[in-house]
Every structure is written in structure tokens, then in C-alpha cells.
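A single protein chain has been removed from this complex, and every other one stays in its place.
Coming up: chain A.
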Amino acid sequence: MDGHIIVVGLGFGDEGKGAVVDALCHDGPVTSVVRFNGGAQAAHNVVVGDRHHTFSQFGSGTLAGVPTHLSRHVLVEPIALAGESRELAQLGVPDPLRLLTVDADALLTTPIHVAANRAREDARGHARHGSCGKGIGETTWYGLLADRGAAPGDVVEDQVVLGAPGAPPTVGDCAHPAVLRAKLDALARFYEPLIGDGPSVDDLVSLYRDFAGAVRITTGDEVGRLADRGRLVFEGAQGVLLDQWRGFHPHTTWSTVTPDNARDLLGHRPATVVGVTRTYQTRHGAGPFPTEDREVLARFPERHNDTGRYQGAWRAGHLDAVLLRYAIDACGGVDALAVTHLDAHDLQVATRYDAPLPATDLTAFLTHRAPTLVDLPDPVTWLETHLDVPVLVTGAGPDRTDYAVRAPARR
């Protein structure tokens, strides 16, 4: 198998993208894993023997020794990144930060964004969106304000603009303390009405300067340079059912989850898009879930997923072929599937609902659907047959040895 691979989740996240990326990196020579969306809220589990790590900003190929590039579409949170680096070092990865390159244009998520995110989500009370509380949406929103020339009192994406926004701080700014300080001062002033006194700007400048010294910050077409050297594996975060354009509002993530960013980064280079799904459906937090079933939840307890303070409950239900098709369409089609949790048995799959998917207001529509369920004795064969897509990677357990990369992918 050759060529670049784009790994995207076809559900609401938690499909097993981390283990799939690790399997692909372990399977063949890979130059780099490229993250193309999301930020520190990602939680991709990889288990190799007695080693387990929940990847958040580092790529899931790290335990296979593959470097990570954080592209300009990624939101970078250096404090969490340092913590993850220490965890990886404890697992025996030598000098994890040396495995990292970061695009200078990537936006910085700061403790100020995190505090603002939590303050807003707390204020929503029962109408919470299911945010992870890690400042991701806030980073994106603040980034939009300067782009759109927002002024105090404007409403941008349903949020009132509190004060005068400045340009958002980026990873590249970390190496330029004067620029960074000016942006952080503006950011702190902007959020003061919401969060009061945040962390000191001086502290942040000093910390981010150390960060800039520890990781390689790249400019220009780094993905192109890496791509010409060998295979890249693009690791998506979340699932396309949470996509900011194609997900079910308001229970979405402020990120383009579909392969669009990855394709854009690759220019015109060909790539295989691999969509990842479990053999059943899961969702973390609020939002529509037509095949949700308490019995399924009870049968498959989750070791690394539970109720998050900001995110909400862990939920499970039957595999949903209607949503799978919808997700694949949202991706503009996929070339292959990766199917995880094949060690789960006696499953069912929803083949259709009691009404066809409408073109608009999907959220309300999905909330009241009665799916038709059929038995699913052999998920791999069923999916290959009914979705007409080959299954490239199979996973039948949490460990790397439970994964197999099956056949050459089409380019």
C-alpha cells in the first residue's frame, strides 16, 4: 500500500481513530502524522501491551515512533501539550517534543480561552452544548472576530462581542514576545468582563517563549515538504457527525471534521480517505441519537469514557447505517472503512428510519425517529456489501495486536 491516508471518524467521535492511526503507522513506513482539525480536546486511545496513552495533541503514531505535524487548522494549547509530553516520556518515548512540528499560523488556546469557555458553559445551565471545557470553541470564536472586523456590541455566531477584539495569538507569535504580549494584553482585556483577572500576561509570555524554544515552528508549505518525503497519515479529531457545517446544530464542534482541510493541505496530491466506525454507535454529551439504547450501553461499558464535567454523559446505541451514509456523503465519499470493536457480538444495525432524511432541520427530525433494526452477524461483510466500500483496517480489541491492516487501498 502506498500514498497518503486521511483518517476521519464517521460517528460522533470515539470511533477508534487513534488505534487505527497507530495500526497504519505500525504497518508501514510513515513520514509523519498530520493533525488537520481540533485541538486539545481530542482523546485518542492507543494501547500497546502494557502501555496506554490517550493522545490529545500528539499524533497517535507516536508510540510507533512517527513524528507529528500540527497543521495551521489545529488549535494548540502548550500547557496541556507539555503535560502530554511528560506522560509520553514516562511511557518510554525519548524526548517527545522533538517529534513535534507546529505550523506558525496555528491558533493558540490560552488559559484565558479556557476560563471563558467554562464561564459561558456554566452560564448555559441545562442548555449546555456538551462542550469539553477546553477553550476550543472560544479560541475559534475569538479568531473569527478580527477576521470579520467585529466591534463591541456586535453579535457574531450568536455571541455578543463584549469589547474590542484584537488579532488572535498564534504559535508563530510565541517566538516574538513583543507581538505576543500585545495580542495577549488585548485578549485579557477583551475577556475581563467575563472572567475577571485571568492569568498574568507576563507569565504567559515567558511560558510561550519556552514553548517556542522547545518545538520546531514551521512556516510555508510544511505538509507539502513532508508529503514529498513519504507517506503521511492525516489524523482527524472528533467525528463528521459533529462537523461545524454538516453536524446537527447546536450539538457540533467548531471545527471542519470532514477531510476538506486535509485535502486542502495536500494540494492536488492523491490520498485514500479512510472512514472509521465502531460496530455500534456512541455519543459523548447532548444531541440527537436515533438508535440510542440503554441495553447497548449496559453491554459495552467504556474504560476511558465516562461522564465529563463539561461534556455530559457517555451514551451508546445500535449501529446506524442511515447516519453512516450521511457521514460518508458529508466527506464527499470515502475510499475505505476501518471498523473497530469487532469483538462485540450479537449486534443490530438500523437500516432506515420511519421517514426519509429531510434537507433541512436535521436536528429536530432525528430527535423523534423510530429506526428499523436488523441483526448484524458479520459487520465487515455487511458494511462492505451495503455501503460498497472495502474495509481496510479491522480492530477487535483495544491493543495494537487486535488490529489488522487488510488490503491495499485504492488511490
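We adopt the following convention: a contact is a pair of C-beta atoms (placed from the backbone, for glycine too) under 8 Å apart; a residue touches a chain by one contact, two chains touch by 3 or more; residues count from 1.
Just so we're on the same page, contacts and distances are computed from a predicted model.
Chemist: Considering only the chain that is not displayed, what protein name does its UniProt record carry among "VWA domain-containing protein", "NADPH-dependent 2,4-dienoyl-CoA reductase/sulfur reductase-like enzyme", "Acetolactate synthase" or "Heme exporter protein B"?
Modeler: "VWA domain-containing protein"
Chemist: Which of A:Ala146, A:Ala214 or A:Leu357 touches the chain that is not shown?
Modeler: The one listed residue touching the chain not shown is A:Ala214.
Chemist: Taking the full complex into account, find the residue in A:Gly83, A:Pro177 or A:Pro390 that is in contact with the omitted chain.
Modeler: Checking the options A:Gly83, A:Pro177 or A:Pro390, the one contacting the hidden chain is A:Gly83.
Chemist: Sort through A:Asp185, A:Asp202, A:Asp329 or A:Asp343 and give me the one touching the missing partner chain.
Modeler: Result: among the candidates, A:Asp202 touches the missing chain.
Chemist: On chain A, where is the contact patch with the chain that was removed from view?
Modeler: Within chain A, the residues that touch the unshown chain are 78-79, 81-83, 85-86, 95, 97-98, 111, 197, 199-200, 202-204, 206-207, 210-211, 213-215.
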